[in-house]
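Every protein chain but one is kept in place in this view of the complex.
Per-chain numbering from 1; labels A, B and C assigned in written order.
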Amino acid sequence: MSLELEFDDGREVFATEEMTLNMGPQHPSTHGVLRFIIRADGEVMRSAKADVGYLHRSIEKIAEKVGWHGFMPYTDRVDYVAAMTTNQAWAIAAEALGGVTVPRRGEYCRVIAAELGRICSHLLAAGAMGMDIGAITPFTHAVRERELINDLLEELCGARLTFNYMRIGGVAWDLPPGFDAKVLRFLNHFEPYVDELDDLLSNNKIYIERLANVAVVSRERAIAYCLVGPNLRASGVRYDIRKHLPYSVYPEFDFEVPIGTGRHGSVGDCWDRYIVRLDEMRQSARILRQALEGLPEGPVIAKVPRNYKPAAGEVHVHVETPRGDQSWYVVADGTEYPYRVHIRTGSFAAMSIIEELSRGLMVADLVALIASFDIVAPEVDR
Amino acid sequence: MNTAAIQQLLHERFGSGVGPVESARLSDAVEVDPLSVDEIALFLRDQPDLAFDCLNNLSGTDRPARGKIQVTYELFSYVHRHAFVLKVDARRDRPQVKTVENVWPAANWLEREVYDLLGVVFLGHSDLRRLLLPDDWIGYPLRKDYVEAPEYHGISTVRESILALPERR
Amino acid sequence: MSAYVGNIVDSVTSIFDGMAVTFSHFFRRPYTVQYPDRMPVRVQDALPYRYRGFLEVDLEICTGCLACERACPIDCIAIDVLKNKETKQNLLVRFDIDLAKCMYCGLCSEPCPTGSIHHTREFEGADYSLESMVRRFVLDPVETYKPKKSGEDDPAIVPILERGMRYVNEFAVPEAPPKPPKKDAAPAVKPAVGAAAAEGQP
Partner (left out) sequence: MRAYLDAVAAGYPSTSPALVYLLGMLAFGALVVFVFILPVAGITSWVERRVWARIQSRIGPNRVGPGGFLQWLADGLKNLLKEDVIPAAVDVPMFRLAPYVVVAGFCAAFVALPFAGSLIIADLNIGILYISAITSLVVIGILMAGWSSNNKWSMLGGIRSATQIICYEIPVGLSIFPAVLLSGTLSMQGIVAAQGWAPTSWHMFHSPFAFVAFVMFFVGALAEGNRTPFDLPEADSELVAGFATEYSGMRSLLFFLAEWGNLYVIGVLVSTLFMGGWQVPHFTDNAVVLTVAQFATMFLKAYFWVFVAMWVRATLPRVRVDQFMTLCWKYMVPIGLVNVIGAATVMVLLPDGSIVLRLIMVTVAVAILVQFARRVLFHLHRADYGRLGRIGEGAA
């Protein structure tokens, strides 16, 4: 029997063949419904092309139909992991257009809710990261802590995920009685937990080896691809909207902006992105303590007409969500419906860089990469 | 550097392709020619005292009253920490804008999104496909006159309300 | 060589500590809530007061102002009010809420002047058809509630109105923070119908 040594087109038989892997839309580690088309040589990827849109709900179009007040519940669904900050972004945009000033207590309530939401979201990110690397326990521990925050937020606004807590002009409800004591009790319990997570996961040698020096994003690439939030800070850019383009009452609080240091590898690797989130949780806890301490008295919501009609104009709003600078472009035309709403989310920017980063990584690294960007699929698709 | 100063710089360099500062309430913008936006973008990025290294947001707005689709670029400089809003007006019947993908890679997906939802064609884009909607979707949903097809591949896109709603609305 | 040994030492120590963390959990209480059957209390009773469960309407105090219907972003509330020209009474002939469509945002209960429409702490509504999730509150046409200038005195309505107003007061009122309604001064309960009607009905 003779072996044919050539294909019809003259290529040699003994060349390795590329394999096309279809990862998703249903896959355990795609954090929602994402799809990647991977071209791989064995375990090493040539490229991973992202295919998004499975969770597209045309929220921007809905905004043009439901009115200014009515859009607030929909902002919960833009990023369901951290609905508070998205609420806040919409409220800020509408208030700016309508010239509404939020009472100070309302702003404090917003900060407290938003920072609890940030911890909530980062917990899920850190836990899911461990899960994708193969450690299952940190995930359940993180979700356990998250449950406590959910309990708090449920008490605050009646829902555990889609909060719809903020309103144009302030927040819907004042803090319930005894809420500050409960938050403090939670923080006293939570801060040691983060240290424990360090011992369990962050310092684990296998974990570090899996993440250090993987998918390094340089400062220049991060900026060029418009990475935002923790992903940008991990690449060494000290930029936080809360600090550098302040909104709400954030200038009144003393907190630091952690950046990636490349402790175990190079600046901007997956491990940096992970540890920046952990440090941010500690900073959020710090902000929460200050906010609870300095909580002013007074109303929590300004008088805003039910039939809200801001004058024509347009506004660019930036809000620091857990997934970074969420950039809202809102156009009003003087009617009771927004004319145009565009949301550029953190995950959207992060998704677009994956194709470039994936070259030469292993399939297992792609999972770590997606997790380290903390991509939430509905936020990409909106 | 504020918008007026940047407009001054741009006007000196590019002449008539750069319009005056448009002062809408709450935001200032400069409108430029859609077919030379790529050169202007390159200038904005590479000029050392501008150094807009980040395309923060890119969105399209349909303005049927003016027969235009407006594309808004929100730029940010991490070097100088200043922002700038650039706008181009594309003709609504044949919207064409030069791509800025080569200037800021972030524009790749953002432009695809605008193409997908508003139908603006970005000339020179490397991979101008629909991003969020299925490839065979008909129409551009964010246009004001968009009417959704009653069905997609035999699947109805309408869900009847169980409540017969009163007529007054 | 030192990196080689360092790697081994790092691995052993970090794994050692991680194992200590996990082992310590054998001595901690589990967090699981064994919903629904092994709860110390019924879960609905353990939920906070503000919990946004199924919507409910107290028809006794519904003013028929349609504020909730207007506030709903997804049109899941349908109200029909008939006007009786002779008695100048409004007749509520339909108040339907599609709970399958409802997204429990709470926007409808906010403008309600009397707290008639409010969220309950019930949330279990699994069923086989979507139609069964439509709550039809009006079976026979009822007259809408008319707030009295002097305060409510009908003993059948006072407790309902009190509960409703407590619900309304949970929402912050601008300028003047609300006082919780007093239990003993029942006739003093005044619905905030004037202000809300001015806001809600352009």
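A few notes on this one:
Operating definition for what follows: a residue touches a chain if its C-beta (ideal position, glycine included) is under 8 Å from a C-beta of that chain, and two chains touch if they have at least 3 such contacts.
If you're wondering where the values come from, they're calculated on a predicted model, not measured in any experiment.
One chain is not displayed; in the complete assembly it touches the shown chains A, C. Between the chain not shown and the residues C:29, C:85 or C:149, the one that touches is C:29. Mapped onto chain A, the interface with the missing chain covers residues 19, 21, 27-29, 43, 130-137, 140-141, 144, 147-148, 151, 155, 185-186, 189, 192-193, 195-196, 199-201, 204, 206-207, 209-210, 362-365, 367. Counting over the whole complex, chain C has residues 4, 7-8, 15-34, 39-41, 43, 46-49 touching the chain that is not drawn.
Just so it is clear, only the chains that are shown with their structure count from here on.
Contact count check for A-C and B-C (C-beta pairs in contact): higher for A-C.
For this pair, chain A with chain C, the centres built from the Cα atoms lie 28 Å apart.
Note: centroid distance chain B to chain C, computed from Cα atoms, is 41 Å. None of the residues of chain B touches two or more other chains.
Counting partner chains per residue, chain C has no residue touching two or more of them. Interface residues of chain A facing chain B in the complex, by the touch rule stated above, are 52-53, 56, 58, 60-61, 96-97, 220, 223-226, 237, 239, 244, 311-316, 318, 325, 327, 329, 331, 339-340, 342, 344, 348-349, 351-353, 356, 381-382. By the touch rule above, chain B contacts chain A in their complex via residues 24-27, 53-62, 72, 74, 78, 81, 83, 85, 104-106, 108-110, 117, 130-134, 141-142. Against chain B, the residues of chain C that register as touching in their complex are 75-80, 96, 98, 100-101, 130-131, 134.
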